[in-house]
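What you see is the complex with one protein chain gone and the rest in place.
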Amino acid sequence: MTTTGVTDTAVATTSAATDAAEVPTNADKVTKKPLTMAAALNSAMRDALTEDPNVVIFGEDVGPLGGVFRITDGLNRDFGEERVWDSPLAEAGIIGTAIGMAMYGLRPVVEMQFDAFSYPAFEQIVSHVAKMRNRTRGRVSLPIVIRIPTSGGIGGVEHHSDSSEAYWAHTPGLTVVTPSNPADAYSMLREAIKSDDPVIFLEPKSHYWMKQDAEQTATPAPLNKAVVVREGTDVTLLSYGPTVAVALKTAKLAEEEGLSIEVIDLRSLSPFDDETVSASVRKTSRAAVIHEAAQFGGYGAEVAARVTERNFYHLAAPVLRITGADIPFPAPLLEKFYLPHPERILSAMSTWEWEV
Amino acid sequence: MTTTGVTDTAVATTSAATDAAEVPTNADKVTKKPLTMAAALNSAMRDALTEDPNVVIFGEDVGPLGGVFRITDGLNRDFGEERVWDSPLAEAGIIGTAIGMAMYGLRPVVEMQFDAFSYPAFEQIVSHVAKMRNRTRGRVSLPIVIRIPTSGGIGGVEHHSDSSEAYWAHTPGLTVVTPSNPADAYSMLREAIKSDDPVIFLEPKSHYWMKQDAEQTATPAPLNKAVVVREGTDVTLLSYGPTVAVALKTAKLAEEEGLSIEVIDLRSLSPFDDETVSASVRKTSRAAVIHEAAQFGGYGAEVAARVTERNFYHLAAPVLRITGADIPFPAPLLEKFYLPHPERILSAMSTWEWEV
Amino acid sequence: MSLIDETRDTRVLPDTEPFRLIDDTGNAVAAKLRRGFTLPDIDTLKELYRKMVVARRWDTQVTALTRQGRLSTYPSSRGQEACEIGTVMAMQENDWLFPTYRDSIAVWTRGVSTSEILSGFRGDWHCGWDPKAHRVAPQATPLATQTLHAVGLGTAAKLKNDPIATVAFIGDGATSEGDAHEGFNFAGVWQAPTVFIIQNNQFAISVPISKQTRARMLADKAVGYGMPGYHVDGNDIAAVYVVVSEALNRARNGGGPTMIECLTYRVEPHTNSDDPSRYRDSADVDLWKGRDPVERLEKYLQSQGALTDELRESIAKESEDAATAMRDAMNEEPALDPMELFENVYVSPRAALIEQRDALTAELADASTEGKAS
Partner (left out) sequence: MSLIDETRDTRVLPDTEPFRLIDDTGNAVAAKLRRGFTLPDIDTLKELYRKMVVARRWDTQVTALTRQGRLSTYPSSRGQEACEIGTVMAMQENDWLFPTYRDSIAVWTRGVSTSEILSGFRGDWHCGWDPKAHRVAPQATPLATQTLHAVGLGTAAKLKNDPIATVAFIGDGATSEGDAHEGFNFAGVWQAPTVFIIQNNQFAISVPISKQTRARMLADKAVGYGMPGYHVDGNDIAAVYVVVSEALNRARNGGGPTMIECLTYRVEPHTNSDDPSRYRDSADVDLWKGRDPVERLEKYLQSQGALTDELRESIAKESEDAATAMRDAMNEEPALDPMELFENVYVSPRAALIEQRDALTAELADASTEGKAS
């Protein structure tokens, strides 16, 4: 079971990647110096473009601008218009053409500018990206990576803070992953691009400028594994993407109160790593899952349901879900009332019957 | 707690509504003679068009043809092109224009020809239909009903048997309902059209030709309530739409084996009737949920999670999910291996530890 | 030789009168109406005729089997042979075809076997053939989505400097979908080697073309994408063949995409479960049956004395062979392996799917021991 540490996320900012210039150009460098998640993602694409001539990158503003978050910064300049380019402004068009390219042997890495702007491509993703391989009895695989800056925490206006993971995770044929730190961002994106299955790659936009030290990133876990990012004995906190940092903060606070919390970073939302999660839950006998998306029918429902199915007689209390409310994502000045935070998680856990 | 009976579904057929001619023209008739779900739905729209001049119906082939399932049979003929008409072939266009019409005081009832063909409208539904009222601080409501023939069981070719409820139920701002019998089909569609909130109305296409006797339909339950359709003491089977008939068949078989199963027809998927469900589960201490959609992140996950959260210490065993596998819906000749059936449900329940 | 001004002044819109080389009566049109195109040579026309006749026999046989309830559904291509065969015959081996459910005879004429095609309609699997083996994509059901796949594949080939073209079939109704617009637009902006064949058979199930567009014709959309738009008589295979050939050559040589509207008519119901009496006048159907694409070319060949008995016989034989092959294909029991349901979803097997597969295996074992049909 690999263990990595995660520094608390820096205050979110939408300003350009300041260190874009010094983006490392291979994996080694990634583990040698602190870098941001933005730089790690950029580096992963840069290395993939260098290694495999079939890798192409296109989408809205991913060319000369380097994307609205500057994640593709410098790639159009260094690899040219035939490898990295701006597409017309149409998400179904981006995914639909990526499908045709993948059928001909390319490995497109495309960007949806925000979760809510992937919705126009919903049919292409659900009816084709997810189903083509099954439809053709395994003859046509679609090695496509769909990058989506996800979730809130940056004071984005309406439609800029959605969390769409539940829609994708419920769709057979898709692989859905989300990194919570720079080292994973690099290794997971590299693996996603190498995968012959289509991957929905959710990037927690509030973490783009999060920095991480080299020594914490020694051995990246495989793409489909969850990781225990902090060990504990009393409670298992299941988190992913932007909520991993929240879970770690919660664990720190709980420690002061003498509660030992184990924090798991799920990393791969589909497939789900039952092995790692069940082992932890059977040790702690209590679990809670944290996410930003609305609770009803959210990804946490699957987590709670399967953890309970597989570990019912080991559970001392119901699996808790600390999530967004069942409302549309709030306007910027109100998001702090919506996003899960440590105090809310601790008080939720205090509702458990502790003497069983 | 209202109780209604449900006859087992007739063998699915896609042939035209034979009794379309004798479609009843008001609610009374519905409860006075056996009729099909298709006729009940037709009748509900007919009565709504008659009562409220703001009700309009449009979509693909809903005019002269009466829809590919003949659910709008005769409505274009009897109410004219200005009330019931064929739109251009574009689902985002259908939903998007319905939004504008609703903003001006109309009450559009639109049809998506099959679940998979609602996907092109995903953005209009998720980013606008669901959010408009919240966006405008309650000033603009959207009284739109989106009818979708759902699920499998009719040997439909690819894309004609999807179950999309999990996508809609996870989306705050939407109301999601599904009838399992003709009487509910009538009363629920009437209520949905009267509702000022947008409603996703899922019609189990395998049940369109299901017949029902009048006396079984005395008092329809309200739109947002679940209904105990068969009382029992040992297990609660939670079902909806096409799986209610499966649950009832299961209960009959179980009875022979001396197992008393209570069957609940959820009817309203969002909101969820915790009251009715928890009362039953606390009585039986065991629950299972049945649906056709893939299991992972499916609606059953929410059911299992919330039933467990609210009744953990009353549960003798984990809530089971008997659902479709995590694969795309199979080709016609293979669907029988995919769809949940009584034997599968009974054997799943046999995995429970019964001596606790 | 072009329907458009070589300066690519896209202000020249296609003529409302569809372009044809052979008219309804089976006579070649006056030279001045040929717009610089020449009629294909007689051998080519004979070959086009042969393929149409055989394809119609094939289609008729599937339709018959469907009526007998042996297929779950089948959308017939009848009456659209000129569009389907004229297009496929203009394609080269390395070109890619992106068909819809409507285009089975095009898929078959392209070389996909009958039983591979029947898989989808019989219901044993969604797509029965290897798309890469024939360079024929699965028949698309979600309308207009395939236009983007065709543009993407064509663009990939262009990036790899492979001189191939892609063909996307699309119906009149499907042009109303957003994906059709995005397909046309990406093709224009990227100058993809893609030819869009709009088969305007004047109906989308029950909805007439007049409820799909206010434009004079669908080909008028081309100018909005900066690509040439052609309006062709879709029941004249000679016209379809030469126009598509020109467009494909232009595409393969870096000249970018073309939109070709083929005006035709769906003489059969949408599918076997449709009831056209509810929405159209049988007189119209008869009118269009009178404009039959096969008979038209037959008349022309006759007038040229090219329709020898020997040709007739070989075509008749080929047709019967096709029908027989079809019946044989139907009599093959499709190999149904429920376990395959779990094999193709992902390249890398998943624990959860293996669990589910094993559960089904166990269930089937129980069922058979209990002698129950699962």
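Chains here go by letter, A, B and C, matching the order in which they are written, and residues are numbered from 1 within each.
Just so we're on the same page, a contact is a pair of C-beta atoms (placed from the backbone, for glycine too) under 8 Å apart; a residue touches a chain by one contact, two chains touch by 3 or more.
Because the structure is a prediction, the values reported are computed rather than measured.
Of the candidate positions B:47, B:61, B:123 or B:292, contact with the hidden chain is made by B:123.
When you scan C:60, C:213 or C:273 for touch with the missing chain, the hit is C:213. For the chain missing from the display, the contacting residue among A:90, A:142 or A:210 is A:90, taking the whole complex into account.
By the touch rule set out above, subunit A reaches the unshown chain at residues 14-16, 60-61, 63-66, 68, 86-93, 116-117, 119-120, 155-160, 295-296, 325-328, 330-334, 336-338, 341, 343-344, 347. Residues of subunit C in contact with the chain left out of this view: 10-11, 13, 176-182, 185, 188-189, 191, 211-216, 220-227, 256. Interface residues of subunit B with the unshown chain, by the touch rule above, are 56, 82, 87-88, 90, 92-93, 95-106, 120, 123-124, 127-128, 131-141, 172-173, 175, 195-197, 224, 271-272, 274-275.
Operating definition for what follows: only the chains that are shown with their structure count from here on.
Legend note: the chain whose CA centroid lies nearest the centroid of all displayed protein CA atoms is B. A separation of 33 Å divides the Cα centre of subunit A from that of subunit B.
Look at where the CA atoms of subunit B average out and do the same for subunit C: the two points lie 36 Å apart. Rounded to whole angstrom, the centroid-to-centroid distance between subunit A and subunit C, based on C-alpha atoms, equals 41 Å.
For subunit C, the set of residues that touch two or more other chains comprises 125-126, 142, 178-179, 345, 350, 352. Under the contact definition stated at the top, the residues of subunit A that touch 2 or more other chains are 92, 120, 123, 127, 131, 134-135, 172-173, 272.
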